[in-house]
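One protein chain omitted, others in place.
For reference, chains read A and B in written order, and residue numbers begin at 1 within each chain.
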Amino acid sequence: MVAVPVEEITQTPVAQRRGVLSVLLSNRKFVIGMVVFIALGATAIIGNLTVDPSERRTGAFPARQPPGSVAILGTTTLGQSVAIQWAQAVPNSMQVGLIAATLGTTLGALIGLVSGYFGGTIDAALRVLIDVFLSVPSLLFLILIAALLQGVSVLTMALIIGLFAWAWPARAVRSQALSLKERPFVRVARLSGMGGGEIVIRELLPHMLTWLGANFLNAFIAAILAESGLSILGLGPQQEMTLGMMIYWALSFGAIFQNLWWWWLTPVVTLIVLFLALYLVHLGLDEVGNPRLRSRG
Amino acid sequence: MKVKKAWSIVALLSLILAASIAPMAGSAQTTAPREETFKIAIGARIADPTNLNLYAPGVSRSDTGLHQLIYEYFFYYNLQTGEFIPWLAESYEYNDDFTALTVKLREGVTWSDGQPFTPDDVVFTYDLLRNNPGMTWAEEANKRVASVEKVDDLTVRFNLTEPNPRYHLNREAFPAVGIWGGITILPKHIWENQPDPVTFKNSDPVGTGPYRLVDASQTAMTYERRDDWWGTKVFGITPGPRVIQFVHVGPETNIALAITANEIDVAPIGVLTPGSFLEVARRNPNVRAWSLDAPYAWLDPCPRALMVQNANPPLDKPEVRWALSYLIDRQAIVDLAYEGTTVAAWGIWPEYDGNQPFFDAIADLREQYPTNTYDPARAQELFEQAGVSPSDLTLRYIVDPGSAEQMKVSTVIADQLSAAGIQVEVQPLETAPRENALRRGEYDIYFQAFCPGYIVENLELFHGKFYVPLGEMAPWFERNSFRYQNPEFDAIVDQMFQVAPDDQQQLISLYQQAMEIWFRDLPVLPMVQAPALVPFNSTYWEGWPTAENAWNMPVSWWATFNLVLNGYPDPETGEWIGGLKPKASQS
Partner (left out) sequence: MSVSWSYLAERFVIFVATIFISVTAVFFVPRLVPGDPLGAVLATMSTAAGGGSGSEELVAEYRRRFGLDESLFQQYLSYIRELLRGNLGYSIAIFPTRVSTLLADAIPWTVGLLGITTVISWLLGSLLGAIVGWSGGRARFLQALVPVALILYTTPYYILAIILVYGLAFRWPIFPLSGAYSPGRSPEWSLSFAGDVIKHGALPALSIVLISLGWWFLSMRSLIISEQGQDYILWAEAKGLPRRRIFWAYAFRNALLPQTTGLALSLGHIVGGALITEVIFAYPGLGYLIYNAIKGLDFPVIQGTILLLACSVALVNFILDLAYPLIDPRIRASRT
């Protein structure tokens, strides 16, 4: 469910990308998704800044209040404001996505480029490794590691998730590097005496940036998904608030039976809206990169 | 692809889907009418219902019903009333120097396969534990008991390793239970043929108890009343329910709904959180707990205290521990974390009537040392006296993520301490690493139940004989993993263990001396009484112990449930007390 289809890498040389931003901004899906995403993040961050630290404490509000004048999104059984928790959770969840996606995409691009460009035994070994990681259900190993570490922070969680997110980009980048390295401009670079590392970074990488951007978005979604999944299992960062942890606390304190719907519904709705917004952005990127989709879809 | 074929597969699968979505009429299978069945919720699925060896590590005896319905004990200790009730045994007697205990067994007790219950079974069980140190409970029994001999067909003698006038209260070494459960006597004729008693599954258990197991699955253990139970012949009583079922209906929400819908009669401690209990009681007026008003819960014998690592400076200073105590608002913990279902505690003993003379004797000490007072200003003074700045303190607070109680309490305590500028690092650890860290002393604070809650035994927890240096494994969490050391205190406790339990005057005066030191040093911070919130649904059954009818402890998960079910003969008069009965309006 994380695997947004790996479209053929759109080959957009740097020179032709000048108009991309304006094309993107005229894409309705991209704009709507982006606006919702930014609005979510901004509301949470601003909310976080305006909250007095004493209001975060247990018992700062009367317990189990429905949304209303006391607390805009209601309160928990421990007398905490759901809205204040939400404002902490959204940036933390986004942070997990950001770190994991950056790590996974960078690692993936690096491994893919090395494997594809240098070929030979390195390639053979890396390809097996990539295929192995693709066919193993990564959530299982995330579960194993999180269970062993006993109490992760938002940062460690993001790093672990990122370490399992490189296989997809690596595979795509590798096959791209394979086809690019036989192109004339790479040959020219090689003849002019550029080293292997330099060619990879200066000649190959720029051609994949757009695609890597789209992949970054996928990895971002996947990381938040993994975070909330692990958290619901009780393996999340217990001392920090994320959207997954909000659900975990609500469920483990019996919010469903006690009919404190505002408690669990807030993170649930936020996650749905967040994923939808990100997917719209992704679709927008896809349409811009692949015009056939735009005209037909 | 053949289009037609594809379509027919699709059609078939849609049918399956439709069938799976269509609600089907429920067809719950019961072996007896509901009003003849007593149903007990359990909090977890039974991982392996074929393994009913209660001496194998990890086998739950409470959730399976093993130690309530299959096995029985020599004596049952009713903590609520202070009675020590003879059951499989009739009486006990120490020799003069308390190095041997002679027990007279009851005549007419038989195992469920008809074999008589004899001293041979008792001797065999202790030998088995000695030969198999891998069996649960083996260690304490082997440490306390040198040998067990058969004196005659109804008499058995326990030779102790050292003088011990309290041996008959030690459930880990003597088959008498108050709290939860204890050493269990096994039928020799069944177990003597097992090559490895640790891996023997005992799937068809033979016991002396009033019920026999008729069905065991991961979600339910079903028991049926035995017509040939020895108690029926000896006491002339028959337990009320024809069938007793321990059922796992799912997570908390399911259990709450099942009790509301009268599908469950009782749920053990820790299954329903206070909020859910209040919601259930609101929806179904037949559901109640111990008392009808706050705090609703029965007091569990193990009060909660915050363990403080005495070996970690600056927590080694009594002033610092007292300062921490003044920073914690117990009422906030009661209101927020327990939602009003318990009360603050000044010490580490349950407020049972039997303990009251002890508490009265230290009334002035309790006034002098206000252990449950919230007073941040006083805390500040004490910190200054000790030369400690709270903002330089970082406390490692370990919690059990599986315990909703601990998680809630930790949030409140961490908030209160950090309000005073102390850094609190809450670290949730699952069972195994938590036990490792706690016993090695790798914590600053931990919220712990202090068991078994008896006056003398709870003081013993602070004894220097359990002290081990940081990094080594302390015997247990509350058994001095907080590394308190005071030889003067140890001497008093040692003395208490040499006093026979019926010499209360002597014990009380020693208790006063011990508490003088304990309060001054405050090795741990008393927090709250432990609420045992046990919802009972009175739709089908009556006679369950409550605050107004406090004849027994309201427990379904302890071995003493046997006596809640049957009632028992008054140890003084022999008059029959209590027992579960079908609701009058039902029969």
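Going forward, a contact is a pair of C-beta atoms (placed from the backbone, for glycine too) under 8 Å apart; a residue touches a chain by one contact, two chains touch by 3 or more.
If you're wondering where the values come from, they're calculated on a predicted model, not measured in any experiment.
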*If you put the missing chain back into the full complex, which of the shown chains would it touch?*
A, B
*Among A:128, A:188 or A:209, which residue is in contact with the omitted chain in the full complex?*
A:128
_Residue touching the undisplayed chain, where the options are B:57, B:114 or B:236_ = B:57
*If the hidden chain were put back, which of B:93, B:139 or B:204 would touch it?*
B:139
*Since one chain has been left out of the picture, which residues of subunit B touch it in the full complex?*
1, 3, 9-10, 13-14, 16-17, 19-21, 23-30, 44-45, 47-48, 51, 56-59, 133-140, 172, 198-199, 201, 215, 217-220, 222, 245, 247-251, 253-254, 257, 402, 430-433, 435-436, 439, 473, 475-476, 479
*Tell me where the left-out chain touches subunit A, residue by residue.*
1-3, 5, 128, 131-132, 134-141, 143-145, 147-150, 175, 178, 221, 225, 228-229, 232-235, 247, 251, 256-257, 261, 264, 268, 271-272, 275-276, 278-279, 292-293, 296-297
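By our rule, only the chains that are shown with their structure count from here on.
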*subunit A and subunit B: spacing of chain centres that average the CA atoms, whole Å*: 46
*Interface residues, subunit B side, partner subunit A - complex*: 252-253, 256-257, 273, 275-276, 279, 332, 335-337, 339, 401-402, 404, 407-408, 411-412, 415, 419, 425-430, 433
*Given the complex with subunit B, which residues does subunit A contribute to the contact?*
54, 57-59, 63-64, 77-79, 147, 150-151, 234, 238-239, 252-254, 256-259
